[in-house]
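For subunit A:
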Amino acid sequence: MDNKVPQLNIVGFLCNWCSYAGADMTGLGRNTYPSNIKVIRIPCTGRMDPMMIIEAFHNGADGVLVSGCHPGDCHYTEGNYYWRRRYPHLKSLLEHFGIDKRRFHASWVSASEGKKFAEVVKKVTAEVKDWRDNG
Partner candidate 1 sequence: MARIGVFVCHCGTNIAGVVDVTRVAKYAGSLPGVKVAVDYKFMCSDPGQNTIIDAIKKYGLDRLVVSACSPRMHEATFRRTAERAGINPYMVEMANIREHVAWVHSDDKELATQKAMKLMEMAVAKVRRSEALSKMFAPIEKRALVIGGGIAGIQAALDIAGAGYKVLLVEKEPSIGGRMAQLDKTFPTLDCSACILTPKMVAAAQDPNITLLTYAEVTEVCGFVGQFEVKIKKKAKSVNSKCIGCGVCTTKCPSKKALSEFDEKLAPRKAIYTPFPQAVPNVPVIDRTACTFFLTGKCKICEKVCPTGAIDYTQQDEFIKEKFGAVVVATGFDIYDHSNYGEYGYGEIKDVITGLQFERLISSTGPTAGHVTRPSDHREVKNVVFIQCVGSRDEAKKRPYCSRVCCMYTAKQAMLLKDHYPETQAYVFYIDIRSAGKNYEEFVQRAQNEYGVLYLRGRVSKIYERANKLLVKGADTLSGAQVEIEADLVVLANGFEPKKGAKEFAQLFHMSSDQYGFYNELHPKLAPVETAISGVFVAGCCQSPKDIPDTVAMASATAAKVCALFAKEKLEVEPLIAGVNQLTCSGCETCYNVCPYSAIEMKDKEVKRGEVRHVAEVLESVCKGCGACVGACYSKAVDLKGFTDRQVLDQVETATAPITDN
Partner candidate 2 sequence: MAENIYKPHLAKVVEIKAETGDIKSYKFELQDPEVRKTFTWKAGQFLILDIFGIGETIFTFANPQTRSEFVECTIRKVGRVTEAIHELEIGATVGLRGPYGNWFPFDKWQGKNLLYIAGGVGLAALRSSIEFALDTFKDFKKKTILYGARSPLDICYKDRFSDWEKVPDTEIILTADKGADGWKHKVGFVPAVLKEVHPSPADSVAIICGPPIMIKFVLKELLDLGFTPEQIVTTLEMRMKCGLGKCGRCNVKHLYICKDGPVFTYSQLKDLPDEY
């Protein structure tokens, strides 16, 4: 997709050990992706308090992405397993409140998956854009 999607605000929460490093890898490999995502570094997806995501939408974020280590690879052994439970529940609840499911995403990106991170961001941006353009 086109990397230039003006006025879309996406907040990305990336775990320090895998996805943040993965996003660094994206840069290292000079893979490009849309610039709408603003990354907040967190230690682990287990730290991801659903409240922070609700606050992000409340503050006007168009989309939110949370990305962590692949299951089994958590630096803290199990943080991402907790996140893997919070995510579907939160997504479902947000959708119930009318926050479209295209606006909230999660991914597993390891420290070596620079390309994957770019793909994930592209996909998320496209979904959020689709929500905004097509309702």
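List of remarks:
Here, a residue touches a chain if its C-beta (ideal position, glycine included) is under 8 Å from a C-beta of that chain, and two chains touch if they have at least 3 such contacts; residues count from 1.
How were these picked? Simply put, all candidates are chains of the complex that A comes from, given by their letters.
Because the structure is predicted, anything quoted here is derived from the model rather than measured.
Only one entry among 1 or 2 touches subunit A in this complex, and that entry is 1. Residues of subunit A touching candidate 1 in their complex: 3-4, 6, 9, 11, 16, 20-21, 23-24, 26-28, 30-33, 35, 38-44, 46-52, 55-56, 59-61, 75-79, 82-83, 86, 118.
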